[in-house]
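Every protein chain of the complex appears in place save one, which is left out.
Labels for the chains are A and B, by order of writing; each one numbers its residues from 1.
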Amino acid sequence: MAAKIKIATTSLAGCFGCHMSFLDIDERLLSLAEVVEFDRSPLTDIEHCGPCDIGLIEGGVCNSENVHVLREFRNNCKILVAVGACAINGGLPALRNFFKLEDCLLEAYQDGIGVDNPQIPNDPELPLLLDKVRPIHEIVKIDYFMPGCPPSADVFWNYLNALIEGRDPTLPYELVHYD
Amino acid sequence: MSGTLCIDGIAVPFSDGQTIIEAARSAGVYIPYLCHRPGYAPYGSCKLCTVKVNGRTNTACTLPAADGQTVISNSPDLQHDRQRITQMLFVEGNHFCPSCEKSGNCQLQAVAYHQNMLDNHYPHFYAQRELDASHPDILIDHDRCIFCNLCVRASKEKDGKEVFGIAGRGIHKRLIVNSPSGKLKDSDISVDDEAAHVCPTGAILVKRSAYLAPIGERIYDHHPISEVACEKAVLDTQAAKGHASCDQAQLAGQVPQNSGSDSHYAASMPPAPDIKHGR
Partner (left out) sequence: MLRAVQAQYLHIPQAAIEQLAAALHIPRTQIIAVAEFYSFLHLTPQGRYDIHISDSITDRMLGKEKLLNYLSEKLNVKVGQVRADGLVSLNNTSCTGMCDQGPAGLVNGYALTHLDYARIDVIAKLIEQQAPLTDWPAEFFAVDEPIRKPGLLLNQPFNNGAAIAATFARGLAETLAEVDCSNLRGRGGAGFKTALKWRTCSVQAATPHYVICNADEGEPGTFKDRMLLDLYADQVFEGMTLCAAIIGSDQGLLYLRAEYLFLYEQLQRVLQRRRDSGLLGRNIHGRPGFDFDIEIRMGAGAYICGEASAQIESLEGKPGIPRVKPPNSVICGYQRKPTVVDNVETFFAATHIAIQGGQWFAEVGTAQSTGSKLLSISGDCARPGIYEYPFGTPIEDILRDCGADDVMGVQVGGPSGTFISNRELQRRVAFEDLSTAGSFMVFNSSRNIFDIVQNFTDFFAHESCGFCTPCRVGTTLLKNQLRKIVEGNGAAVDLEELSELCLIVKNNSHCGLGDSAANPILSTLASHPELYLNQLKQSSFTPGFDLDATLAVARRMAERDDDAAHLSQVEN
């Protein structure tokens, strides 16, 4: 039997909606499992990504941690796919771009209603926020884009099959959606 | 003047005063557009409708149709540039479709779907633009304005008012409102004005009309813009019967025989697409 295709997935500044949608491929997951195995992914609890064939990234980049994870994926995955609106253009988290980061932090940690012990967190363990939420293609090179918020299970199915078979994925009209 | 022109190998008849884009639409041949709207004065700014006419680049929405023109619209090069231009519009403003009321009914989005556009390609501009929610019935979200000028033309030509204007130069273009405060509430726009409904994107929205159509029943959910844009026009014409390709047309003597490049081109074209299932 041929070696299985290795897939890693992660969620950066996303809502796990894309992951949920992925799981919606339901019983097709079983046939998928025959040809792929999962490396780092919320589905496996593996902490660092090893060499993989395909990396699926959900969510945009909002903090320094996201940058590190994204780079880890880029270094280890032969093919990197931006999954969902947030990865492609920042999505809903990018709505914070309309405000200054300074104001966001003050509102969340200092001046906001119901904040007790007002203080901006400064633990070196914590990742720092970028001034803007950015789509992942502005940080690393992305090979394919899977639009939708979230992309439907059919989109995942379509893409993964194409990539596994070594084709360029294409989507029929009905599956191209930005919402 | 009326006659026939040839668009991607399809013979397209036109009548007096029609632009290429309108002749095409009437015949069920879709050329993408955003700043154009049937019944409006041509403007020619978005450049989505860019085609080659007898080898020269031109905008189909402004160029009058003329007998014997050979128009190329769906070449790989033109389609590629069209997608890039659409992507420019997406990164110039702020388009977050999942949180936009227009999603599913938006021409910008539909044009992008039509082109199978999967990402925004360019770095975002992170434009800082404002929201004008001052009016009781109408909202302007400047983030989604593509400067197509349709609201300006609608207000002036259709409503007999001059509510909107476009100011600024270059990348600093902005939509402005004709009122002392610059706010929509102090202008003389009314929700019945055509200008309140003409915006091809979600930049001008009528309040309380959001999400009336559920997902799945929105305009472009199942019908690509190539069909929607042509539908009414096609019903009105004989074109629904199917297209004559240019060489057929030539046999029928509708297109002058003299143009060697015409027939050469027609011969190398793929079969004419079936417009009912446009893609």
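Note that in this section a residue touches a chain if its C-beta (ideal position, glycine included) is under 8 Å from a C-beta of that chain, and two chains touch if they have at least 3 such contacts.
Small disclaimer: the values here were computed from a predicted structure and weren't measured.
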{"item": "Contacting the left-out chain in the complete assembly, out of B:166, B:191 or B:206", "value": "B:166"}
{"item": "Among A:31, A:64 or A:170, the residue in touch with the chain that has been omitted", "value": "A:64"}
{"item": "Touch with the omitted chain, as defined above, among A:31, A:44 or A:75", "value": "A:75"}
{"item": "Those residues of subunit A which, in the complete complex, touch the missing chain", "value": "64, 67, 71, 74-75, 100-102, 105, 120-122, 124-132, 138-141"}
{"item": "Contact set of subunit B toward the excluded chain (per top definition)", "value": "42-48, 50, 57, 59, 62-64, 81, 84-85, 88-89, 91-92, 122-123, 125, 146-147, 162, 164-173, 176-178, 180"}
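As a convention for this text, only the chains that are shown with their structure count from here on.
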{"item": "Subunit B residues touching subunit A - in the complex, by the definition given at the top", "value": "90, 94-100, 103-104, 109, 112-114, 116-121, 123-124, 126, 128, 215, 222, 224, 279"}
{"item": "For the subunit A and subunit B complex, residues of the former touching the latter", "value": "82, 85, 88-92, 94-95, 97-98, 132, 134-135, 137-138, 142, 144-147, 149, 170-171, 173-174, 176-179"}
